[in-house]
Structures are given as structure tokens and as C-alpha cells.
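Note that this complex is displayed minus one protein chain, with the remaining chains in position.
Coming up: chain A.
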Amino acid sequence: MKKLYIYIAILCSIISITSCKKLIEIKPSTGFVITDQVFKNTDDATAAVAGMFYKMGSTGVNYANAGSTIFCGLSADELMLFTSSQDSYVQFQTNSLNASNGLVLSSFWSPAFSVIYEANAVIAGLERSLISDSTKNRLKANALFARAFTNFYLTSYFGAIPLVTTINYRESSLLSRTSTENIYTQIVKDLVEAQNYLPENYNNAGGLRIEPTKWAAKALLARVYLYQKDWANAEAEATDLINNTSLFSLMANLNDVFLTTSKEAIWQIQPNKKQSPFFANQEAINFIPFPSQATSAPNFVITPELLAQFETGDLRLRDWTGQTSYQSQSYIYPYKYKLGKAAQSASTPFTECNTALRLAEQWLIRAEARAEKNNLNGALEDLNRIRARAGLDNKRIETKEEMLAAIYREKQIEFFAEWGHRWFDLKRWGIASQILGPIKASTWQETDQVYPLPSSELQTGPNLDQNAGY
């Protein structure tokens, strides 16, 4: 009988051994790195930082890859749809967005907040990391820049937005919205810190301007100061960039402005190459008619209102727009980027890059700041610098009002179909209703200046509220 107990005892101990924790250790599933590992070494931490910019350049049409250009261009007076078949696009053109319009979520809100999450994750991860301080600071500065850049666009579309600075969803999901003024304050804070640690030049990426530098932070700062009507600081930051002639200069040939070799570029976003032609530079893909550049139907055409603003002889009309004939009708489309769907293949070398910040903007920022400060001569000098490059005569101007009007028009032409500048400027200058009211006729409302928050967010975010008019 004793045998029995022995057997039972042996068996029981076998079972208790078998239930030890080791047996449910699984081999890690393919293709992921645990967060704690990511920030243990410089390589992975650098890869995490690259992830933010990769996202901007990759996921189809998003805020940083043609999204601002196309949708804000439709909302403003720059672009028109060739066909009205897709209601979600039409809603942008007629300024009658629905909160349930999927593009608001998928092109703006989600990709932008996904970059902000990654920036916050990098910042949080680096805090616990043991890698060297200098590397840590540089990487963190990249994250701060990406966060500031993204917050700038978000608040430009939506007005007040949740200011997310944590990856803890329990805290962030309870956020309510923060006003645009306070978002700007955060952006300035992030950029001021970032510029101290970002590189001074483009040597890191072998001359490509696809990593943020101190200069990119300053360029964005100049823009945000301008938006805040802080003329003095805007002028100061712009001047710093303009004076750095060893790195930056306006390209004499307009066709060189958006190339990877452009000395005008302050910061460019590298389009994702591998999955070309599906996810490459979306501006060229969307604007250049396919399969034939000269005889296929375009997707987007330049509005008559915009075309009317070009002066005779403006080289920008020659170099930055294209023309196609479709069913014996001629259409003009934006042609700043030259490599359309037909030209892009896996073997296409990178010759042009999505240019987010360029020197011409700094000239116009300084012109506007100077004009607002009544330094009309200084403003005129800056303005004429941009006009000269476009092959236009120098302007002669007497009053501040004339000066500002000239700058507004120059900004409209120089930055047409580029990152939503026109839409943001119209709102910032307070002339959106005045300009768009007559063009958009019955569909324009004062409240259309901000896009609606995606309706699904209002279901999941208990403390969010909707913009007026939606």
C-alpha cells in the first residue's frame, strides 16, 4: 500500500513542477521589440525617432504628405476637384464637412496624433534610458520638434485640440481641448528647447535635409511667432535663417526648389520609397495626371481665382503649373513636384523631397513682420527678393495697407498648393469670409474656418466638445 502513496506523491510533485512558470514562457512573436528594449541602445532609440518622420512620409495621404496641400487647398480658393464623384472630397471643396467624414479622421486627426504619441513615447522612453546625455538630448529634441510641428498643423485645422504630452491613455483619454493660444505656447516651448540640441547642419544625413536641424526649429518658430503676431520675434528668427547664407539661399531656377539638392530647403520629409508608387510623394501622385501627363484627366485643377492672381511673366506659372488636355478641354494643375505616378518606380532615385520648410517663407515672414512694424522699406526689400526670383519687377509701395496686400498676394502665389499656407493665412489674416464667401456662395459659413472633430472621437473621449457649427 505504501507504494501507492509514493506514486501519488511522485505524480503530484511532477504536476507541481510542470505548472511552474517556465512552461508558459512563449517564444516572442515575430517582428516586435519590447518598449524597454527600444531605449536601451542608441540604434533602436534612433530608429524610434526615425519612426516619427517615416510616418509623416508614408501612410498615404496624411497631414504631412499632401493632406494639408490637397484638402486645405480645396477648402481655400486654390484647388477644385475635377469630378465630384467622391462626396468626402466634395465636402472639403464646398466647406460643408461632416463630423463623420472619414478623411478628417484618417488624413488629419489619426496620423497626426499617432506622431504625437510616438514623440511622447520617445520623450518618456529617453527619460528612463541610460544612453549618453548628448545622444539623449539630440533624440529628444527631434521628438519635441515633431510634436511641435504636428501640433501646429492640428491646431491650424481644428482650432482647440487636446494637448497630449503623455502616452498614458488613462490620463490622455480624459483630456479636454486646449485653446490655439495655449497650443502655440506649448509649441514655442518645445521648439525653444529643441533648437538647443538639434544639429547645426545637415551632415548627419549626408547632406540630405531630411533630419530636423536647429534651423528647422527656428523656421517653424518664426512662423508660429508670426501667427501669434509677435512681429519682433518672427523677424528675429527669420533674419537668423536669411543671414545663414552658407547653408541657405533661394534657388535661382524654380525647378530646383523642391529637389533634394535645394539650398532653399530648411527641412524636407523623405517619401517612403520602398512601396512606390503606392506611398511615395503623394502631391506628385495626386496632381500629375496619369497615365499620360498631357492627355489624361487631372484629379485636381487650379481655380480660376488663383490663376487670375498670377502677373504676366510670372515664372512660377511657367515652372510650377502643368497643363493637360482631356477630351479637348485644357486644365491647369499644380506641378511643383515633377515625379508623378508614371515616373515613380522602385528604381527611381530620390531627386525630390516633400519640402515642409523653405527659405522663401522666411523672406515673406520677415516682410510681413516688418510691414506690421511699419518698416515698409525693409518689407519691400524682402518682398522684391521673392518677386525677382519669379522674374517679376520690383514693387513700389506707399502705405502699410498696400504693403500688406502685396505681401498677401505674393504669399498666395509663392505658396500656392503648398502645405495649406493659403487656407491658414486667410484665417489668420481674418479675410476668409471676405474672400471665400463670394466664391463658395451658399455653402460658406463663418464657422467653416475650423474643421469638425471626428465624430468617433466624441464618442470615446468623454471630455471633448465639438467645434461650433458642426
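As a convention for this text, a residue touches a chain if its C-beta (ideal position, glycine included) is under 8 Å from a C-beta of that chain, and two chains touch if they have at least 3 such contacts; residues count from 1.
In the analysis below, contacts and distances are computed from a predicted model.
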{"item": "Protein name, per the UniProt record, of whichever chain is missing from view (\"SusC/RagA family TonB-linked outer membrane protein\", \"Imidazole glycerol phosphate synthase subunit HisH\", \"ABC transporter permease\" or \"Glutamyl-tRNA(Gln) amidotransferase subunit A\")", "value": "\"SusC/RagA family TonB-linked outer membrane protein\""}
{"item": "Chain not shown: contacting residue from A:S173, A:Q309 or A:Q445", "value": "A:S173"}
{"item": "Among A:D44, A:E193, A:D240 or A:E305, residue touching the chain not depicted", "value": "A:D44"}
{"item": "Missing-partner contacts on chain A, residue numbers", "value": "1, 3-5, 7-9, 11-16, 18-19, 21, 23-36, 38, 44, 46-48, 50-51, 53-55, 57-58, 105, 109-110, 113-114, 116-118, 120-121, 161-162, 164, 167, 169, 172-173, 175, 205, 208, 210-211, 270, 272-275, 277-278, 290-291, 345-346, 454-462, 464"}
